[in-house]
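Every protein chain except one is present and positioned as in the full complex.
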């Protein structure tokens, strides 16, 4: 491997000035990040990322393991707050509100920016309670009928309603992996978030279940803004409209997905998507 | 734009497969170049034996086409190529197509050579024919060369040459038409020559297509149906 020897990378990043492509959007940005640095203790994990996520777009983040894409994703709804040694610098705005502002309540933020995780993680409760959990803790509903409706709609939007409508009271842990992940997506959209973050949502699923989730992502993009981190470049190519490539904590290149996958501009992007990293 | 290499994939097999496709393409290009040369010689020398040799060669060309098509399909299916690899496979597959068509045109030239040899003496208009033939052969050669070297500049030069070839072709056609009007007895022969000229012109077009493929492969921009100035911009960027 010649491209990722340390010397060469150091060379590449020494002259590294800014991201290739267009990381910012003019007017339909839902989330904007400017100069975001993330530190784990002394170690810097993210270096000055500027990136916008547009309304109703699916933004895919790709890059080799440890490139900081998941870390960056988790700064977007402050999931990194749970890690004591993690510090975030820079501005992240959601619809104009600074999410790291003192006035921004993290509970409120996470109701606005939902998250779907790598491993399907339904609560060991009934299917109904899983979906109803978000609306309940945020006090979004006052009547049972309203909650029923929300649960049904969320399950329908996550295209799992037909599979579970007869067994809403059964434990969610009895579902298959793919169903569990769709349930987790239903649980996330039940609080009507503006942005949905997905952290490798299909890495634990088989190809058929993966295809269903990808189909679902396409449908959801009509109503939600989605940022997805994925290890599968094919998946990024299939589901996203824009793709961002991260390398060693830097946003190397971002652009329209078809452009990135046919004619990337940065050598590192090229090497990664053509499989030249080992 | 990043420079293009076909080795250095994590998968050594993938490297080998791409390399093989490239080698086969070059091999096919060599056969086609030879075929043009023989066909053209048979026409100029009114040699029906050479002509049938050129026609025979088309079988090899077709075989190569099938072989390379199979390889590219397999790479697409197995490797999910992206970026340069994807553009390379697309360019190879299109170029194979063009080469096969060039082969067909060479066969047409050879057939005209046989027709002419049945008629007897050499045709008029050979000057034009000779000239055009040289130019076109050169185009094919340099387009394949630019593919081999992944050289967008020389590919662009081929595209520029096509203009000259078209001009040459039109002049030749006009001269032949004049000759036919002067002496109607030459019409049959002139028509044979005309068909050969036509085939040569088509070969030039295919050579231009190959150059366009090379530019797409190297620059990542589709330059088909674009004005030459635009193409130049792309190439120089």
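All chains are identified by letter, namely A and B, in their written order; residue positions are counted from 1 within each chain.
Basically, a contact is a pair of C-beta atoms (placed from the backbone, for glycine too) under 8 Å apart; a residue touches a chain by one contact, two chains touch by 3 or more.
Just so it is clear, contacts and distances are computed from a predicted model.
Enquirer: One chain of this complex is not shown here; going by its UniProt record, which of these names is it: "Phosphate transport system permease protein PstA", "Nitrate reductase", "Pimeloyl-CoA dehydrogenase small subunit" or "Nitrogen fixation protein NifU"?
Expert: "Phosphate transport system permease protein PstA"
Enquirer: Could you tell me which of the visible chains the hidden chain touches?
Expert: Contacts of the omitted chain with visible chains: A.
Enquirer: Of A:65, A:82 or A:162, which one is in contact with the hidden chain?
Expert: With A:65, A:82 or A:162 as choices, the missing chain is touched by A:82.
Enquirer: For the chain left out of this view, which of A:20, A:38, A:86 or A:115 touches it?
Expert: The single option touching the absent chain is A:115.
Enquirer: Of the residues A:48, A:63 or A:134, I need the one that contacts the missing chain.
Expert: A:134
Enquirer: Extract the touching residues of subunit A with respect to the undisplayed chain.
Expert: Those residues of subunit A that touch the unshown chain are 77, 79, 82, 84, 107-111, 114-115, 117, 119, 121-124, 133-134, 137-138, 171, 173, 184, 187-188, 191.
As a convention for this text, only the chains that are shown with their structure count from here on.
Enquirer: Which residues of subunit A touch subunit B in the complex?
Expert: These residues of subunit A touch subunit B: 1-3, 233-234, 237, 261-267, 269-271, 273-278.
Enquirer: Can you check the complex and tell me which residues of subunit B touch subunit A?
Expert: Counting only subunit B, the residues touching subunit A are 1-2, 8-11, 14, 79-87, 219-221.
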